[in-house]
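Then we have chain A:
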Amino acid sequence: MAVVVFSSALAQHTGGAGRVEIEAARVADLVKALCERYPGLRGHIDKMAVAVDDEVHSDARFVRLKPDSEVHFLPRIGGG
Partner candidate 1 sequence: MSERKFKQVGTRPIRHDGLEKVTGRANFGADYSLPGMLQGAVLRSPHAHAKIVSIDTSPALEVEGVKAVISGRDFPIPTREGDRQQYGDVPDLANNVIARDKVLYHGHAVAAVAATTIEAAQRGAEKIRVEYEVLPPVLDIESAIAPDAAILHDDLVCQGPAPVPSSPTNVARRTLLSGGDIEQGFADSDVVVEREFTTPMVHQGYIEPHATVVETLENGNVTIWCCTQGPFAVRGLTASVTGIELSKIKVIPSEIGGGFGGKTTIYLEPLAVELSRRSGRPVKLVMSREEVFRATGPTSAGRVRVKMGARKDGRLVAAEVVMYYEAGAFPGSPVGAGCMCALSAYCFDHFVIDGYDVVTTKPRVAAYRAPGAPIAAFGVEQVVDEVAERLGLDPIELRLLNAVQENDVAPYGPKYQAIGFRETLEEARKHPNYSATLGPNQGRGVASGFWFNAGLQSSASVHMNEDGTAIVTTGNPDIGGSRAAQAIMVAEELGIGAEQVVPLVGDTESAGYTDLTGGSRTAYATGMAIIEASQDIVRQLRERAAKIWGVELDGVAWEDGRAVPSNGAASDVEPLNLAEIAAQMGATGGPIVAQAAVSPPMAGPGFATHLCDVEVDQETGKVTVLRYTTVQDAGKAVHPSYVEGQMQGGAAQGIGWALNEEYIFDENGVVENPGFLDYRMPVASDLPMIDTVIVEVANPLHPYGVRGVGETPIVPPLACVANAVAAATGKRFTDLPISPPRVLAAIDGD
Partner candidate 2 sequence: MARMHVETTINGESAEFLCQPGESLLDALRNELNLTGTKEGCNTGDCGACSVMLDGRLVPSCMVLAPEVEGRSVGTIEGVAQGDELHPLQQKFLEHAALQCGICTPGFIVAAKALLEKNPDPTEEEARYWLAGNLCRCTGYDKIIRAVLDTAAEMNGTNGAATNGAAG
């Protein structure tokens, strides 16, 4: 199962849980499952950049997850 590591800010919506294990094939499925489990996350994590196994994607919806993937949600950044 993939492990999602939440920042302290996002953990406000997970009842304080900082690490959550969840079964999902792709990031989009993971986001959906997370929002079902923690409705407060809706509107937050779906607009963020996502790091999957230390690679940061600005649009990660269809990135496949490995059984032991680690996922972080990050603020989106712009560039000059």
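Quick note on selection: all candidates are chains of the complex that A comes from, given by their letters.
The rule is simple: contacts are C-beta pairs under 8 Å (C-beta built on N, C-alpha and C of every residue); 3 or more make two chains touch, one makes a residue touch a chain; residues count from 1.
From a predicted model like this one, the values you see are computed outputs, not experimental measurements.
With chain A as reference and 1 or 2 as options, the touching candidate in the complex turns out to be 1. The residues of chain A lying in touch with candidate 1 in their complex are 5, 7-10, 12, 44, 47, 49, 51, 54-59, 70, 72-80.
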